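Every protein chain except one is present and positioned as in the full complex.
We call the chains A and B, going by the order they appear; numbering starts again at 1 in every chain.
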Amino acid sequence: MKLWQRNAVGAAVSAAALTVIVATDLWPDWATYWDSTHVDNIVAVGEVGDADGQTWQVESIRHLNTDLPAGTVLNVVTVERTGTPTEMGCIGVITDGERRWSAEGVGGYGDLPPAGISSLCGTPGPVQFNFLLPGDVMPTAVDVTDAQGRILVRLLL
Amino acid sequence: MGATPGVGAKLAARVRHWFADLGFKQMWQLVVVLVLAVTALFGGLDSVNTKVTVFEPGEDFSDGQYTLVVDRAALVGEIKDGTRVVLPEQPGRHYLGLVVRITNDGTVPGNLLKEFDLVGHPDQRFVGAYRMADSTYNSALGPGLSEELAFFWELPDTDVAAGQSVTLRVWKKKFIELFVTYGKTWIDSETDYGEITVPVKARS
Partner (left out) sequence: MRYLKALVIVVVIAAAAVLWHDLPANTEIYAPFDVTADEGETATGRNITATVTGVQIAAEIRPQNARPPRFDASGVWVVVTAEVTAVREPGLLRTQLLVGPDTYAQTDRLLPSARLGGLMQPDIVNRGAWVFDVAPEALGAVDTVVLQVWLGDERLDSRVQVSIPVGDVDRVDSVDVSRPVVSAG
């Protein structure tokens, strides 16, 4: 074989190996990072939106002030949902455009949700997130993310 | 290669002949040897023979990370510290307690939960390690610290009786750099361990 033919074969093999490395090792981590910082599904204020095979809408936001650490407010956000859930669990995140806070877990501040409403996304029906925020924060959106931080839907407040 | 071209050329010719004379099977054997040699160069060969060190109660044993001395073993139904319940009484089960003085000779905190393997009792649950001095839970030991601890396993109460013996293994450890993740940590050897057989005292 001539030199240029051998070089072409070598280049093709290298390209194939590089593609495999990127696809199996680098791409999944990059995609997770991309999905945790960029949102595809944004639901405008007061609207209903589609994401992940379900429809999402903010039903209510309550601000509670009793029995909490000094200077903090508890924002209880209830999200109306229809459809069958695909995620086993989800993490609620509230943001003011720059900073992000995650929702209280079991045993955290705020009461457990009433019957029929859950704080995880595994069961059908509405979802309730309790967010403990400093009193001077103006939240702009609630993100529903999966366990790895990929944003499923952003609900504007 | 200017000094003795004659010798060099003869050696090269001999090597060439040797290669040319190799049969198919011998060529493959040569390939295997070369692959093994390169693997060894890159640190890929490990020993597979197990090495057991038997030690006795009262005798010092070092696993690389810890130095320990096993004092005694006993069966207990429950452990209380005054009114505080440390290990609750459970019907049909009892606890095997192993009293050990152990010192962390390393430079990082050590977790003792997997230090001892209780051999030969499949229905076991390791409960934890507790400080003999005040019965508080203490399953981690910082570098340079030495403590007398009681390790407890929960077993069916038909499993071990007073007067019998139990056998425990302590795997030897090495402090190595983690390649895939991050940092240095103690890793159990896959082949070397210490073994001790301890007589079990009566339930108290």
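To be clear about the criterion, a contact is a pair of C-beta atoms (placed from the backbone, for glycine too) under 8 Å apart; a residue touches a chain by one contact, two chains touch by 3 or more.
What you see is a predicted model, and the numbers here were worked out from it, not measured in a lab.
Although one chain is omitted from the display, it touches the following shown chains in the full assembly: A, B. Of A:Val43, A:Val58, A:Val76 or A:Leu132, it is A:Leu132 that touches the chain left out of the display. Interface note: of B:Gln29, B:Thr50, B:Gln90 or B:Thr107, the residue touching the hidden chain in the full complex is B:Thr107.
One chain of the complex is left out; on chain A, the residues touching it are 69-72, 98-102, 132-137. Seen across the whole complex, the unshown chain contacts chain B at 12, 15, 38, 41-43, 81-82, 84, 107-109, 131, 133-134, 136-147, 177-179, 181-184.
By our rule, only the chains that are shown with their structure count from here on.
Look at where the CA atoms of chain A average out and do the same for chain B: the two points lie 42 Å apart.
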